[in-house]
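A short worksheet on the structure shown next.
One protein chain omitted, others in place.
For reference, chains read A, B and C in written order, and residue numbers begin at 1 within each chain.
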Amino acid sequence: MIRVGILGAAGYTGGELIRLLITHPEVKIVFANSESNAGNKVYDVHEGLLGDTELEFTSAMPFDQVDLIFFCFGHGKSEAFLKEHNIPANVKIIDLAQDFRIKGNHDYVYGLPEIHREEIAECQHLANPGCFATCIQLGLLPLAKAGLLTNDIAVNAITGSTGAGQKPGATTHFSWRSNNFSVYKLFTHQHLHEICQTLNELKPAAAPHVIDTLNESFEAEGITVDFIPYRGDFARGIFCTEVVTLDKSLAESDIIQLFKTFYAHAAFTHYSDKAPDLKQVVNTNKALVHVQVFGRKVVIFSMIDNLLKGAVGQAVQNMNIMFGLDEKSGLNLKASAF
Amino acid sequence: MIRVGILGAAGYTGGELIRLLITHPEVKIVFANSESNAGNKVYDVHEGLLGDTELEFTSAMPFDQVDLIFFCFGHGKSEAFLKEHNIPANVKIIDLAQDFRIKGNHDYVYGLPEIHREEIAECQHLANPGCFATCIQLGLLPLAKAGLLTNDIAVNAITGSTGAGQKPGATTHFSWRSNNFSVYKLFTHQHLHEICQTLNELKPAAAPHVIDTLNESFEAEGITVDFIPYRGDFARGIFCTEVVTLDKSLAESDIIQLFKTFYAHAAFTHYSDKAPDLKQVVNTNKALVHVQVFGRKVVIFSMIDNLLKGAVGQAVQNMNIMFGLDEKSGLNLKASAF
Amino acid sequence: MIRVGILGAAGYTGGELIRLLITHPEVKIVFANSESNAGNKVYDVHEGLLGDTELEFTSAMPFDQVDLIFFCFGHGKSEAFLKEHNIPANVKIIDLAQDFRIKGNHDYVYGLPEIHREEIAECQHLANPGCFATCIQLGLLPLAKAGLLTNDIAVNAITGSTGAGQKPGATTHFSWRSNNFSVYKLFTHQHLHEICQTLNELKPAAAPHVIDTLNESFEAEGITVDFIPYRGDFARGIFCTEVVTLDKSLAESDIIQLFKTFYAHAAFTHYSDKAPDLKQVVNTNKALVHVQVFGRKVVIFSMIDNLLKGAVGQAVQNMNIMFGLDEKSGLNLKASAF
Partner (left out) sequence: MIRVGILGAAGYTGGELIRLLITHPEVKIVFANSESNAGNKVYDVHEGLLGDTELEFTSAMPFDQVDLIFFCFGHGKSEAFLKEHNIPANVKIIDLAQDFRIKGNHDYVYGLPEIHREEIAECQHLANPGCFATCIQLGLLPLAKAGLLTNDIAVNAITGSTGAGQKPGATTHFSWRSNNFSVYKLFTHQHLHEICQTLNELKPAAAPHVIDTLNESFEAEGITVDFIPYRGDFARGIFCTEVVTLDKSLAESDIIQLFKTFYAHAAFTHYSDKAPDLKQVVNTNKALVHVQVFGRKVVIFSMIDNLLKGAVGQAVQNMNIMFGLDEKSGLNLKASAF
């Protein structure tokens, strides 16, 4: 059994992680840390867990009793936490925040199993990808690797309200959000960093540089990912559309084959012959991709559950790989479907 | 033209009131008061008004330039406000809060036009009924007046999220509320006060006293209104079911006739021969009632838009009556329907 | 491994059953019958299953190769089917329709595990309870057994749209149903049959007869279950409120203890100390119950997922009992939560 500790266990991702781990056959939750909820049952906060577990939140963090710690903090807190606490070298870490997703002066592996399975299997520290970033990358990776990303890439994506977290605010107020549709962080979403990093890592040398417009000018040499994020009036899920303009037309069947081959061995990412709808992936760890071609334009649809494949589901998938388990262990989830 | 001032103009009811008054043919808004938004366009807060009005919020309150003031404060603030400010005696007041709904040491008339039209027409100060209270009373008034309320009354009602106001909180968080259903203030909702007041006022002397269980014991002499309020996953509307147990069976047709007669001259309350659905009244000032009878049980359905007939629509209806206008002036609203 | 056949596999319950069984550790689906879809992948109809199974619909019904058949037909078709087909005596049957729920000239056991676990364990043929019927019974059973149902019982319940099945119609049209609320089959819902059957079976001899008003007069000797069913604007879930008027007041704590004791050994039905909300059970096989007492009125809230504990989840639970498996096998589902 893998002995697991959870930090930030009272938030949305903390709760979803507990929901996954209590039925995982190879995991034992040693502690679920939350200062403000210490001593309370986890089902006092994550109410759907009533009847499923008597686990309690704790203020303790017995690092020496665990094999793995999940960091479910808000962004920016993981790095600060590590400076203040001494986690034994043999304890693995999976960080769900964005603190270590960009390569730098650290040893965190970017945990996208579709391209990094080997590094993940051997890593001690893992940075779990962002939700939009996961979904958009899954739509673009096969073309990136084939060197077909040679012109600006148009991406639009719609996310559910759980992407905005647990704290109530104006844009998650039911009266405002229900039946509504809106845009935010136009062309400037922070996930562009990790998307561009991966695309540049994967592309053949001859293919153009992907400009990270958050750091570089729109006028720089290279191509841009023009990302339009929308807020949808549902709670779970991300639906992305990526439009890639090729230098010259290719047969639709060839491009589809590229995708099928790329994901032939992926545990959770599948090519759909029909245009899928969002609810096919909701409450699962699956990603679906689908492609249609018009002239030089390749239109890709990719979709995931933002809390699962876009967060803790992928984290558990990474855990499975890191500990040599079946990649799908604990993740054969029933889709909510409706 | 009636010159109108609005206090608390930046909240939900303030906004909805402005939406109604800018197209009212007999009204001029002299001021829309909001300290925190003073100097801003009203459409900066009530964004749907962009293109409809250039009205600005103001911190001023020129009471001497208006004929009528709407109090759109939160509950409990109206009374405090009046102690601190001197409103000229000739300026009428419509208070949307609950401060003066219960009779006492004040001259506010309870503004339910279906029973108090004459008092409303002559009053200087009016207390606008609560949303649940309006809807439930409209379902019970004909039976109350006929002396048929002789056993405990079972009421359940579901309200939209706008009933909870503008401030975001746990139960108006989209992620929690969407696709959800829950109960609150079981048997103890504060609107019971005004409901019981009216039922006792209207009933024949011989009919049993209606116990206001918020003040009196459940064991007191009389009958109770057992009110179960639910939170629904929609933004607008209240749908109430009232179940009245008669002492002996009456013909369904007779009871229906009682309702039709009672509301024959009501401007906005209509009897529906078919069981109506909530959206028939959403975004209108209408109330619909419908009755079915089983043995001694009379089941009444009543429904309104909580922000309109349940708040500012009824306030404007009351204004029309107070100023001798056509009761429906400015209130011929297109239903949203979908 | 239990070898299973599914009839009516292309409908809502058929799909949900497949979603459960493909991850059940002790089950092998031998055939999923659907004439009109024969030869197609099940994920062509139940699209969320893409990537999870390559199972195909079949027109075959090899009864001799299975241990158990699930009937997922519409109501009234099970009986007709049995007349036309010869199912070997050793093959068990679980019928999800209402054809055999009322006792009569057949050997089907009414499959509510909370009260019939032993009969279920030994039965060959099982009638799976209705969704509303399950939820309402779970709210009333402890009081029925204690003989406390002595006055008319007021029940209201709201159901999601999946309760209306797969065929599109006026009341499941999105444009109509979204943000809407409505009532149907007032006091005449067909599930009253099975509810009354159970309550009369369970009650002490001295307690009054529960009148099945679908068969008997409202004026008959006994008490009635006054059931008001509503349509809600969500897809999954049933939330019921049962109001029971006692002959004399009892302490709230005593009544709560009655419920806790009654469900102490239930696999999926739990008492909640706080008033639960519907989403706590959505996408799980759980039922939650909660009680509050006011004078002689006992208010019970009960809630389930209509497709799971209200249909195929309970069917799988019954299968587990019938075959001597762990009652929870294959049913440790992750709540969708949001």
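Couple of notes before you dig in:
In this section, a contact is a pair of C-beta atoms (placed from the backbone, for glycine too) under 8 Å apart; a residue touches a chain by one contact, two chains touch by 3 or more.
Since we're looking at a predicted model, the values are computed, not measured.
When the full complex is taken into account, the listed residue touching the unshown chain is A:R236, out of A:H24, A:H46 or A:R236. Contact with the chain not shown here comes from a single listed residue; of B:H46, B:R101, B:H125 or B:R177, that residue is B:H46. Checked against the hidden chain, the listed residues B:T58, B:N179, B:T224 or B:Q314 yield one contact partner: B:N179. Residues of subunit B in touch with the missing chain: 12, 15-16, 19-20, 23, 46-52, 160-162, 178-179, 235-236, 268, 270, 272, 274, 276-277, 279-284, 286, 288, 307, 332-338. Against the chain not shown here, subunit A presents residues 152, 154, 156, 158, 175-176, 178-184, 186-187, 213, 217-219, 224, 226, 228, 230, 232-237, 239, 241, 243, 245, 249, 275-279, 282, 292, 294-297, 299, 301, 338.
Not every partner is drawn; the one left out touches subunit C at residues 12, 160-162, 164, 166, 168-170, 172-175, 177-179, 233-235.
What we mean here is this: only the chains that are shown with their structure count from here on.
Seen from the Cα centre of subunit B, the chain whose own Cα centre is farthest off is A.
Annotation: 39 Å between the Cα-based centres of subunit B and subunit C.
Put simply, the C-alpha centre of subunit A and that of subunit C have 36 angstrom between them.
We define each chain's centre as the mean of its Cα atoms; on that basis subunit A and subunit B are separated by 46 Å. Contact with two or more other chains is made by residues 12, 160-162, 178-179, 235 of subunit A.
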